[in-house]
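To start, the structure under review is shown below, and the notes come after it.
Omission of a single protein chain aside, the complex is shown with its protein chains in their original locations.
Chain lettering (A, B, C, D, E, F and G) follows the sequence in which the chains are written, and residue indices restart at 1 in each chain.
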Amino acid sequence: MKAAVRLKPGTHFIEGNLALAEGAIAAGCRFMAGYPITPASEIPNRLSQLLPTVGGVFLQTEDEIAAICSAIGASWAGLKAMTATSGPGVSLMQENIGLAASTETPLVIVDVMRFGPSTGVPSVGLAGDVVQVARGSHGDYQIIALCPESPQEMYDHMIRAFNLAERFRCPVFVLPDGFIGHMREQVVIPPDQEIELAQRKIAPAGTTPLERQDFLDPEVAPMPVFGRGRQAHVTSSCHNGQGMRNLTDPEVMHAFATMPIEKILRHRDQIVEVAADYAPGDVVIVAYGTVARSARAAAQAARAQGLAVGTLCLKTLWPFADQEVAAAAQQARAVLVLENNTGQMLPYIKAEAAAHCPVQFLGPRLLGQIHEPNAVLTRVKEMMS
Amino acid sequence: MKAAVRLKPGTHFIEGNLALAEGAIAAGCRFMAGYPITPASEIPNRLSQLLPTVGGVFLQTEDEIAAICSAIGASWAGLKAMTATSGPGVSLMQENIGLAASTETPLVIVDVMRFGPSTGVPSVGLAGDVVQVARGSHGDYQIIALCPESPQEMYDHMIRAFNLAERFRCPVFVLPDGFIGHMREQVVIPPDQEIELAQRKIAPAGTTPLERQDFLDPEVAPMPVFGRGRQAHVTSSCHNGQGMRNLTDPEVMHAFATMPIEKILRHRDQIVEVAADYAPGDVVIVAYGTVARSARAAAQAARAQGLAVGTLCLKTLWPFADQEVAAAAQQARAVLVLENNTGQMLPYIKAEAAAHCPVQFLGPRLLGQIHEPNAVLTRVKEMMS
Amino acid sequence: MAKVTLFPQACKGMEDCGICALVCPQHLFTSSGEMNEAGYVPTRLTEPEECTGCQSCMLSCPDMAIVVVKEKGEEAS
Amino acid sequence: MAKVTLFPQACKGMEDCGICALVCPQHLFTSSGEMNEAGYVPTRLTEPEECTGCQSCMLSCPDMAIVVVKEKGEEAS
Amino acid sequence: MRTELTIAGVGGQGSITAGVILGAAAVTYDHQYAAQTSAYSSELRGGFAAAWVVLSEEPVLYPRVIAPDVLVAQAQDSIERFAKVLKPQGVLIYDSDMIAQPPAQITRAHPVAATSLARNEMQAAIVANMIMLGALCQVTGVVSPGALEKAIADAVPQGKQELNLRAFALGRERVG
Amino acid sequence: MRTELTIAGVGGQGSITAGVILGAAAVTYDHQYAAQTSAYSSELRGGFAAAWVVLSEEPVLYPRVIAPDVLVAQAQDSIERFAKVLKPQGVLIYDSDMIAQPPAQITRAHPVAATSLARNEMQAAIVANMIMLGALCQVTGVVSPGALEKAIADAVPQGKQELNLRAFALGRERVG
Amino acid sequence: MSLAEHPLRKYTRPHVKKTTTCPGCGNGIVAQAILWAIDELNREEGLSMDDFVFVSGIGCSAWIPSPLFAADTLHTTHGRPIAFATGVKLGLPRQKVLVASGDGDLAAIGGNHLIHAARRNIDLTVVMVNNGIYGMTGGQTAPTTPRGLNTITSPYGTMEPEFNVAAMVAAAGAPYVARWTTYHPRQLKRAIKKGIQKQGFSFIEAISQCPVQYGRVSKLGRATAILEHFRDHSLKLAKAREMSEEELAGKITVGEFCDRQAPELASQWSELRARLGKEQG
Partner (left out) sequence: MSLAEHPLRKYTRPHVKKTTTCPGCGNGIVAQAILWAIDELNREEGLSMDDFVFVSGIGCSAWIPSPLFAADTLHTTHGRPIAFATGVKLGLPRQKVLVASGDGDLAAIGGNHLIHAARRNIDLTVVMVNNGIYGMTGGQTAPTTPRGLNTITSPYGTMEPEFNVAAMVAAAGAPYVARWTTYHPRQLKRAIKKGIQKQGFSFIEAISQCPVQYGRVSKLGRATAILEHFRDHSLKLAKAREMSEEELAGKITVGEFCDRQAPELASQWSELRARLGKEQG
């Protein structure tokens, strides 16, 4: 095969997974390790064509565990690295998602979510992995997760994901469902020079661990990437500020567990993104991903009928938009939570909203199908009456 | 080695992990597959001695994935089966936890929780896996999880866990932390004949899948265990009421995902167990596991000082004790949540309580150490003032 | 001497499969020219009497669309 | 001829380890009888002049507690 | 205005390709917005295949087709699956070689003998979908012919463009 | 009444075994409740080892020792780690072979020359911990001697019982 | 003569009228080879489908027993069938447990279970369909893909060498290992039969055609073209052992890699339980 070529700047009509792959290249991704799985396979399929043309590497691993581990390895080698999979792959990656979080490794993990549990229905999308990406590994840790609702956002979120991963030295998930992954829509690709890219801070030349605060820096610490003589000491065991293993000092333990969480939460305002469109007294529909589109369509229809209905669409799922949800609930007459699953984010939303207004939940009529705007409207009217 | 012998009925002073192993044998466990890991290793160590003496099998597998898979296989072979591990092992098992849930396989999974994330501090206990056991696999599913707070409960909960697994055909977790796993305390072992054991319902002889409702029975369906000519058709793909794969019918999909959840939620009153000790107007401390003991000690001290303080200790973590928490919050002046982690169950508790009273969280002063009753008392007093 | 029975409804067709035609040492298979319910054009036997009963077609057919019964109670080898 | 240097603070002791004593073809190692800071009783060389400089002890010591320098600039083999 | 279209057939007829080209034409050359989804069964033969396209002058919010304004049916199976959800005043464009009689309640039904035209006039059964696209363009005008022609040229392999464009033109001419 | 005890030493001195036996005696033969926890460093030599025991007539709620009523110290290191948390009126029992001078603020300090007694009188350095247990029993009476004797017999290997029981008795006699 | 009269139909679920594999797919040939082997064992030793548990993973080849075979079948997760089968066998030591799955399933993601089951020597019969590709997910590289081939995820040519799975499984300790192609249905059947009869771990690699995905990326196209390739490039192991690596390039070695005796795990467990049960009792 001759060298594949990236899509030119301009408007394209492409499926979400392809938009995501183009976004990865534009974001500076130079390493992907992956294992095929429906409905994410178009991502490795495409990146195996593109990566070597921009000096990158694509590795099809023996399984998803090897995929995330080699992506982490490549990140420590200094490359912007990613993997892409679906729920079963994320389940297998859980142990090393924790490693990435606790070693503060920049990494982008794409989960094109499919109908679960277990093998389920590979070709049908469902937002069933939204809590597993944040809480599926053992212990306390914090990741970032973005949730696109269109092929355009699949492109845009990849750039944001790599930027956040580099900026905060942490794993960042991009969480489309299979429906968006396979849907085609207009995608505007900007010229490279208009794309702002973040690069990780790298530990200054010549420093060795004892001179640095590599891990437990309360701010995000510069990363001692490999191959530059910095004698990085990276370990998934509890370690002190220099990265040195320490399994006895309670202060070190506490910091080991909490610092990588707090460095993200402290910057939550730079990370958390919502699309808020509501007024005081509205019934506010809270939604994310594919069904955020149902929410907005329903609100549009409601307003056309003169009803006070607003929306709060979560673009980041993690860190959770606690303040934004609470703010909406404070002004709202009631909150209606739409989720393309049995209500996984509901407790998190309710925890922030329930003190302020009634909270109800609406799943799709049948799991695997997305909410029809009419069904949402009907429920909103019931809530109002 | 000569045949090992079980502990005799009576009072023993033993560590939690040994109590748990004895409980497993008493519960009728006849298959364990496992992989050593601190702080759970005493369980395989002991069960490898005991199981063959009662006609059972112990298999040390190549990894934790194989452990859960062979335990599921053994369960379909008709044995009461279990595995035991710690957080890293649960992370690796996630994919097949989903399989067990969706194929409705009776299975007991012990997670002796250790300080995480990642390798963390193996020898220090921490309740860091309480959400991962319920939400760490992809898709929507429901498990049962019990949370012992003493070696005695490690024994008792194992019997309950096997009974619930058999009764509801689902994976049941037992979730001590490493502190309880390694702590020694009095354990009263009853004579076998006083222990009530549940056995799974087995599909009637001679039936083939087409004559049964194996999977999607709204009640818990009889299990067509292997080796009895029932031509069981077991699959982790979406399947219909006869267990036959079906990836196109939306009604089948919906039922595939929701039935195994609802069969448990419908019987939540038989499953959910709390220890409630509060009066109207109390500050109610909600806690579970090791730190439930801190909660009760603090409440005892508070009452001795004439303060209105009560406790609600969760014995089952999943299904979540939503009604019990809401009921407590309705009567409470305020709720104080103690967790031996950074607040993983907090959103679930707050979601039910926040509409009724203020909710606060208190973690241990340093993660890895448990709450001292005095620290709890101080916070309670602050909440009262 | 052998009796070959074809199940044209099970056959996935000469054009898409055609394995029987490849493996028959007597070259007895050809297209039947008629579409079955599934949309494939199954094979047919040109000269059944030339069949040696070798059963290669039966063993190689991926869709259990062929049975060859040897006469005089011979067994599959 | 060779010069053997021992680092008794690094040694984990004749009783618990004793590998140098096993591998020395000249049987030159014995217990020093004195406990080091870590609580082990390190080895010592009985007759340093008998050492052939074979370096077996150095290569086999798990705790980098022995250095053998050959004289006349010989190299480790 | 939001227009919902369904293009359906059996595997191998190119219904999904037609849907993709329709969306691409609208977005790339007609300054419209489009969202396109699809489904197909796993059988190589005899299964079903369908593309759904939502067209609009504004960004499409709800991306699925609920009740199509236009149904393009390439097989009897498509009628059985989708005729019942067609909007009351909806348009049906159907391959009259494959569908003998459209349901009576559909008042705006336009036949085109796509299969036989493709076979006999184009010597390429494979371009029946382009004939259907031409018919769709002619009857509904939801996307301009020029835009569709450019999108077809983009989508088909080098050397096959002329054939496909001729089929598209034929569909525009011969639709009833 | 709740009694908190800490038994500490360096690896190999058997402090944890002593703690386990203490708890077992209380629970199995003395009708008390006990919760016992422990910690040790990974070094084979020179590390630290400690057992914590909470004794009570009622079930033990909070299972950790916060401020011990009794500290059994088998090494200087144990004093450094734990003397500061000993309750103001707390009891210290220490191996006077290992610890020259207990901290002045500890008023109730009881020496016992466990190491030398074990070596010289028992010809078994390993039973120093039993001597300490005897001393503890004698000084505090938190668990009855009979219960401790039975628990020791349960815990040690066949054939070593007599030796250990003698050491226990010696500790009771010789504590200062 | 109705469909039901095919002699193997007595071993298949009555409501499964047709396979969902693509036309010409080798999976059907492997499925039949298994059933013909069982048919012979039925006639010779009285074994029936009730004596079997079939376990498979995820992938096209994993559909061989499930839902087709009228027996206990366990269709598991990708890569794990051997691990599940191990539990089944230890729980039901008298059942015959047969695993049928793909090369990606058993030798890529499932490789660890494969080598450890071989080492343990647990009495399973594993039939691995090696079609050199990931069929189900659409033509990506498998560890078994020949070096140089352009696949969907190796568009510039596969850089990694083809996995000699049978040889590695033999080296891992399996007592019975054989390899045949779908062009050798009789030998395949015989090897599977021998595998079932063997008390111990047996591994049968069936080189097979995936006309749709492998046919596409290799440009061999049709099933028959791939079968012709098998016919023209197969080489008996005995002969291959005398040849140099260069001479063997592009060849498919077929035959029995090993056939030896070794203590089997499930039966050792039965003995131990019997012994300890007596000691206890």
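The criterion applied here is as follows: a residue touches a chain if its C-beta (ideal position, glycine included) is under 8 Å from a C-beta of that chain, and two chains touch if they have at least 3 such contacts.
As the structure is a prediction and not an experimental result, all values here were calculated from the model.
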item	value
Positions on subunit G where the hidden chain makes contact	108-112, 115-116, 119-121, 143, 147, 156, 159-161, 163-164, 167-168, 170-173, 262-263, 265, 268-269, 272, 276
Where the missing chain touches subunit D, by residue	5, 7, 9-10, 12-13, 16-19, 21-23, 38, 40, 56, 59-64, 67, 76-77
Absent chain, residues of subunit B that touch it	1, 4, 35-38, 41, 44-45, 48-49, 52, 58, 60, 62-64, 88, 118-119
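Just so it is clear, only the chains that are shown with their structure count from here on.
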item	value
Most remote chain, CA-based centroid, reference being subunit C	F
Between B-G and C-G, the pair joined by more C-beta contacts	B-G
Distance from the mean Cα position of subunit G to that of subunit E, given in whole angstrom	44
Euclidean distance of C-alpha centroids - subunit B vs subunit C, Å	57
Where subunit E touches two or more other chains at once, by residue number	43-45
Residue list for subunit C, restricted to those that touch at least two other chains	12, 16, 38, 40
